[in-house]
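Just one protein chain is left out here, and the rest sit where they should.
All chains are identified by letter, namely A, B and C, in their written order; residue positions are counted from 1 within each chain.
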Amino acid sequence: MDYGLVVLIEVLRAIAGLVLISIGLAIIFGMMRIVNIAHGEFLMLGGYTVVLSAKAGINTWVAMLVLAPLVVGLVGVAIERCFIRFLYGRMLDTLLATWGLSLFIVGFVTVVFGNTLEGVSVSVGSFEIGRFRVAGYSLFIILVGAVLLAATVAVLRFTRLGLIARGTMQNPNMAAALGLSPPRIYMVTFGIGAALTGLAGGVLAPITGVVPTMGIAFIAQAFITVITGGAAIVAGTGSASTLLGSVSQLTTFATTPVIGDVALLFIAVVLLRILPQGITGRFFRRSL
Amino acid sequence: MKPLLETRNLVMRFGGVTAVNEVDFLLEEGELRCLIGPNGAGKSTFFKCLTGQYIPTAGEILFRGKPITGLNSHDIARLGVGIKTQVPNVFNGLSVQENIWVSARRGRTPRMTARIVEEAMARVGIADLAARAVGELAHGQRQLVELAIVLAAEPALILLDEPAAGMTHEETERLAAIIREINRTQALIVVEHDMQFVRMIARKVTVFHQGAVLVEDDVEAVMRDARVRDVYLGKRVAA
Amino acid sequence: MVPRFLLGTLATTAAGIAITILIPMVADAFEVMQYTLYVVLGIYTLSLAYIWGLGGILCFGQGAFFGLGGYTFAIAAINMNETTVPFLMAIFIAATVAAALGYFMFYGRLSDVYLGVVTLVFTLIIWKLINSTAGPEYMIGTARLGGFNGIPSVPPLNVPGDPSRMFDPVEVFYIAAFFLIATYLLLKFIQATRFGRLSVAVKENEVRASLLGYDVRMIKLLVFTIGGAIAGLGGALYAAYQSFIDPNAFSLEMSAKVLIWVMAGGVGTFVGPLLACFGLQALSIWISTVPWANSLLVLGGILCFVVLLLPKGLLPGLADLSTWLMARARRRTPPEVILPAPEGKRA
Partner (left out) sequence: MGIDRRGFLKASAASGAMLGASALMPKFATAQGADILVGGLHDETGGLDFAGKPMQQVLGFAVDEINAQGGLLGRKLKLIGADTQSNMQLYASLAQQVALKDKVSVVHGGITSASREVIRPALRRFNTLYFYNTLYEGGVCDRNCFCTGTTPAQTVQKLVPHVMKKWGKKVYTIAADYNYGQITSAWVKKYVEENGGQVLSTDFFPLDVTNFGPTIQKIQAAKPDLVMSVLVGAAHLGFYRQWAAAGMKKQIPIASTTFGAGGTEPILITPEESEGIISCYGYYPTIDTPANKAFKAKVQAKLGAAPPAGNGPLLTELSVCTYEGMMLWAAGVKKAGTLDRMKVIEALESGISLDMPSGKVTIDPVTHHVTRDVYLADLKNREFVILESFAQQPPADTQAVCDLKKNPNENQHYQIKL
């Protein structure tokens, strides 16, 4: 009984983890068709923001929930202005360009901030379930994952910004005809995707720690989750994370982390074979 | 003699929308049929079912008496069905000649292929464009290239989806002549909006409305039909 | 068109042969060995340049076949104490696996970026699995898989039929160069055949090709299998040349690197990707020995600039540049520079 509960919490945490690392990419890749290989580095920048601010004496929660998204969002906007905006509609070039960008960011961060930074820990404590102790932080991550999904739905569905962004991605000329400036909308959308990724990097920092090269560990999983999810941003990310996260975590419990990872990849392949357009290519089509 | 093409009770549904609704359709060898109907009447979907791009939800398609329902596009094409799709569907990166070569080369020797390519270009009147890249041609010219591609495969049945779209008046007239000429040897089904054009080429017309066959008759009779007018004017019809 | 096409191929081949003969004459033994690596990676580059450039198949996991070729060669050569049969086995296994994966994908009507992701996931699965074979229980015959450490002491290439006579490094260079040139010629030949031209047509427009009666799945499957075989050939030479193979061959980096070479060199050409492969590889070696520079910073910066300045890739980009310069010289008026629109719609 207690074991079952512990497993459930771990599974939910794995799902939330996938949601966190992929929601920003779902926006940048799913909406804007930018194959952002530097996505992992955005996560890393979020982590660095938290660690550096904590070092500067700023409250960790503020750093994590406010500064990380803000800083990475601004970095995202800057990158979009100097770089990405020349590449819209050239999906494959974005792959090459952001690969370069990803190397550049890793090198830059190493040179400027160093590769060895003290980790942060947040004192949420732990609690007991029967014979087991569970980290309170796991619950926090689950919470953040759920809130992020809900917030993204709300923004896309109910705000003017969300509506305009969705419209522009469908048809930039339409937006221009309505007197909106597509470049600005692209910039803001990219910034939001980056900000969400920064938030995720910040929230995960206390568990993963931060080193300049940490991004590589997330990039494949994030892309697989987004593409398995299909076209709908929230429903896709949510359903793919749930499926992949629970399969891999349950397998990990039953066997080893390697087999767990392999199970995740395997399910993704089988799923794409059955549903070539991703989960939301078939189900929840009309959702966001 | 068996009809060239027959559909029995053909149905195509997408989710809750029924795009093709219980269509029974018959085409004789050597016939030229026009398919008309307002936008969204299901004509293009009907074509896609015939060519294997969609697998029908229900019903049967017979080509010369042989069931072809649910076959792959390339299998149907090999039986002798060619199609010019609504949006020009060509190899943009290749030259006009290469485009037609791809079509003509299937199942033929290089020498025969070369002859057929020349013939197809001459028949449609685009020999002067042979070396041009298709991607840089005007819309009307690309329509003609696609027609030549379809011809070069020498199918028994040719489906043309809005072949006159984007053409100048002269081009349209030439197209009508070409179609009449093709019809000497092959059967055609032509989807077209332009009633002038339909009059130029067709004897028998089938009218689609909301996925089903509304009327099927001589061109003049159809033009006089009140229901057809209502449909085109957007009035509600008691079907 | 045909004579020009032939002329270019012949000129490239002649240049390739000349360079191959010249290098051991002017270069140190060490440099010859380094160039061998370039040549081997060049074969790997051609495998993707082919399936992507002529077949339109975007494979994010080409490393899978490269690695399979390397591992097959290593395991078979250690077991057989001979390298000719293992060499052929490497090509065969890589091609077979490519055919199986290709069947799975093309007959499942996967395309585009979804297909790319499946290939990526496929190579990552192998990577994860092979990485977890460090234990002594993972043996194939007498070869230990070795997990993360890979397989050391892979026998070097020997003269076919005479396992005791091994090729020396300069000979290995010649062999690798021979295979690179042969691969190039083979691909140029395929490009000129009916099948090659059809595969280009399929790349241009799949729907049209199938409406003309061509089995698109079959054509793509063949292209993909040929690409897999070539990557396997590269992998076998790689393992033989370095005398080790490790799971990095299956890593994201190995697959992404070749994508970048092809893209930077220009999709649709063979020479461009080769030049990009050689150039970027040399750059990355050179940068490692420059004490003041952070390798990643410099490499990343260069890549970013390449994309912005030569959007079509190296070779087509240079071609554009020379046309532009010639036009400028002739007209002496500012030409119309076509820049990508600052904003566009989604692809």
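To be clear about the criterion, a contact is a pair of C-beta atoms (placed from the backbone, for glycine too) under 8 Å apart; a residue touches a chain by one contact, two chains touch by 3 or more.
For clarity, every value in this text was computed on a predicted model and none was experimentally measured.
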Visible chains that the absent chain touches, using the contact criterion stated earlier: A, C
Candidate in contact with the missing chain, chosen from C:R144, C:K188 or C:R217: C:R144
Residue among A:L70, A:V155 or A:I207 touching the omitted chain: A:I207
Touch with the omitted chain, as defined above, among A:N59, A:N171 or A:T256: A:T256
Contact residue for the chain not shown (choose from C:I23, C:L58 or C:I78): C:I78
Where the unshown chain meets chain C, residue by residue: 28-31, 33-34, 37, 78, 81, 128, 131-132, 134-136, 142, 144, 146-150, 152-156, 158, 166-170, 242-244, 246, 248, 284-285, 287-289, 291, 294-296
Residue ranges of chain A at the interface with the undisplayed chain: 3, 6-7, 10, 13-14, 17, 107, 110, 113-121, 124-127, 131-138, 206-209, 211-214, 216-217, 249, 252-253, 256-258, 260
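As a working rule, only the chains that are shown with their structure count from here on.
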Number of steps on the shortest touching-chain route linking chain A and chain B: 2
Highest C-beta pair count, chain pair: A-C
Euclidean distance of C-alpha centroids - chain A vs chain C, Å: 31
Residue numbers of chain B (touch at least two other chains): none
Per-residue multi-chain contacts in chain C, two or more chains: none
Chain C-touching residues of chain A, taken from the complex the two chains share: 32-33, 35, 37, 83, 85-93, 95-97, 99-108, 110-111, 169, 171-173, 182-183, 186, 216, 219-220, 223-224, 227, 256, 258, 261-262, 265-266, 268-269, 272-273, 276-278
Residues of chain B that touch chain C when the two form their complex: 51, 53, 72-74, 77-78, 82-83, 85, 89-94, 98, 101-103, 105-106, 149, 153
Chain B-touching residues of chain C, taken from the complex the two chains share: 194, 197-198, 200-201, 204-205, 207-216
